[in-house]
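The complex appears here minus one protein chain, its other protein chains still in place.
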Amino acid sequence: MTVIFDGIASGMLLFLISVGLSVTLGLMNFINLAHGAFAMVGGYVCVSLLNKMGVPFLAALPLAALATAAVGVVLERTLYCRLYAATHLDQVLFSIGLVFMSIATAHYFFGAQQQPLTLPDFLQGQINLPGLDMGIYRLFLIVLGLAIAFGLQRLVSGTRFGARLRASVDNPRAARGVGINVERIFTLTFALGSALAGLGGALGVEMLGLDPGFPVKYIVYFLIVVAVGGSGSITGSLVAALILGVADVAGKYYLPQVGAFVIYAIMVLMLIVRPQGLFGRRLAR
Amino acid sequence: MNVPTLDLTPLRRADRWHPAEWVFWLLPVAAYFIFPNNLVLLTQITITALFCLSLDLILGYAGIVSLGHAAFFGIGAYAAGLLSAHGFGDPLMGLVVAALVSALVGYLTSFLVLRGADLTRLMVTLGVSMMLYEIANKLTFITGGVDGLQGIEMKPLFGQFEFDLYGKTAYWYAVAVLFVLFWVARRLVHSPFGLSLKGIRLNVGRMPAIGAPVNARLSAVYTIGAIYAGVAGALLAQTTQFVALDVLSFNRSAELMLILVLGGSGSLYGALVGAILFMAAHHLLSDINPEYWQFWLGALLILIVLFARDGVMGALRRLRTALGKGSKK
Partner (left out) sequence: MTYALQTRNLVKKFGGFIATNDVSLDIEAGARHALIGPNGAGKTTLINLLTGFLEPTSGQVILKGEDVTRLAQHQRVRRGLARTFQINRLFADLTVLESVTMAVNERLGIGARFWKPVGAHTAAVDEAAALLATLRLLDVAHENTRNLAYGKQRLIEIALALAMKPQVLLLDEPAAGVPTTESRELFESIAALPRDVTILLIEHDMDLVFRFADKISVLVNGGLLTHGTPEQIANDPKVKEVYLGEAVYD
């Protein structure tokens, strides 16, 4: 049972980081392999605030998210927007280039070692129930993840911004035609996705670690969530992330010899059966 | 039916060897004499060129975006390496076995790349190569795991030419294999099959409407690409007599794409030029801090994608048109 609990927590973390990628892919049809780099930015900002400036953890989290959003907006307006109409291959190449640059930069400023992070006392420890040990931090992650998932769902389906967003996803030309500023929607969505990634990265330091290799180590996981969940679907990302989280933790616990093989095998199998992902629409491209 | 008014020579002569090509193929010969102490590096360049050629076939000509092409490179390397390590050290036999194994895996996985949109295809190719990486990582008793596969001993080529310490045999062996496979690839891309691949890349939706069995063609070229990559991997195992786990890594696949884009995809020579430029630069700048190298590599990639998408070959093409030599290629 604890394994499942840990898996769910892990899945929530994955969801937080990946949902931004899912939305930008679904919205802008942009394959952004550098998404993990945004998470890394959030992680480093959080760690720097915590360790170098003594900012409390719960305050550092939103600050990290904001900082990442700012970076996202700058990059989107200067670089990403030039490639919206480019082929997927070009986007992949571009984002790989961005990944290389981000890794080198992180290496330069922070060195190659893992970043230390001490959680505040109230987030440490466990609640011990019969048959289930609940880490407090993991519980925190699950609650936060659900709250954000719920909030996002409300944002997308219940607000005007969400309506404009969905219109822009369905038909950018028609959306422009009715006066929606699609470019601004893109930028805002990208900022939101980056912010969530940054938040996820900051939250993930405790569980996933943080070193310059983060974007490459974990990008596969994020892509799996998006590919399996179906791009553009929040529910899909959540479900896929939870499946992946549980499968990963369970796999490592019960079949340590096999390691990450399980994840990749599951992903390939799911994509063979449903190439458009669990909740995705069949893309024309 | 005669059409006296249309000059068909541009099409009829499209496959003639251009003088610049003759010059190009003198380079490996010249390099042997100009850089006699760097034969190991030159051999590596040759192998990378062949590996990049395999990616050009599937990506540059057929448009299949694969993030896991290193899978076949690794399969070929381990196949040839294991064969030698277990006593069957004849180099050509190693190549043939590597080619067959890569062909089999390539053919079987080709059905995966036929389904789904770009992202799915990307993920599936990546997933397959990561799975192979994990398998190789865990099966330490076969592959040597992280420590690598050792104990590879090569019998002399044709029973005559020993693999010497200076790397002379290895170099000419690699160059010869590259040339032969290049020549075959060149014929392939100028044939009706090659033309249909271009058609698939340019407008895949139109191809079934002119009666082309797209899936069969893609499967075929993917398998051929796998064979070429496998042979490149086998050459690596045979010339360095070692197989490291990273032959299957994502880094290899990503770096290969960078090399191809640098040289310019869709022209075969772009793959070769890219490999030469990249490996030479890597060698010359190897004293530099690896972070700087990675940073500027990333920046270069971004600049190429934004401003010089068709790489070196594309730039040369535009230069030639600008200098008034006309012609579209």
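For reference, chains read A and B in written order, and residue numbers begin at 1 within each chain.
As a working rule, contacts are C-beta pairs under 8 Å (C-beta built on N, C-alpha and C of every residue); 3 or more make two chains touch, one makes a residue touch a chain.
Because the structure is a prediction, the values reported are computed rather than measured.
J.: Identify the visible chains that the left-out chain touches across the whole complex.
T.: Within the full complex, the chain left out of view touches B.
J.: Which residue among B:Val214, B:Ala281 or B:Ala299 touches the omitted chain?
T.: With B:Val214, B:Ala281 or B:Ala299 as choices, the missing chain is touched by B:Val214.
J.: Looking at B:His18, B:His86 or B:Arg206, which residue reaches the missing chain?
T.: B:Arg206
J.: Based on the whole complex, identify which of B:Gly194, B:Gly225 or B:Gly298 touches the chain you can't see.
T.: Looking across B:Gly194, B:Gly225 or B:Gly298, the contact with the absent chain belongs to B:Gly194.
J.: Mind listing the chain B residues that contact the chain we can't see here?
T.: Counting only chain B, the missing chain is touched by 1, 3, 5-6, 8, 10-15, 187-188, 190-196, 198-199, 202-203, 205-214, 216-217, 220, 328.
We take it that only the chains that are shown with their structure count from here on.
J.: Would you kindly tell me how far, in whole Å, the mean C-alpha position of chain B lies from that of chain A?
T.: So the centre of chain A lies 33 Å away from the centre of chain B.
J.: Across the complex, what residues on chain B touch chain A?
T.: Contacts found on chain B: 59, 65, 67, 112, 115-120, 122-124, 126-128, 130-131, 134-135, 137-138, 250-251, 254, 257-258, 261, 291-292, 294-295, 297-302, 304-306, 309.
J.: Report the residues of chain A in contact with chain B in the complex, numbered from low to high.
T.: Residue list for chain A touching chain B: 25, 31, 79, 82-83, 86, 88-90, 92-94, 96-105, 107-108, 216, 220, 223-224, 226-227, 231, 257-261, 264-265, 267-268, 271-272, 275-277, 283, 285.
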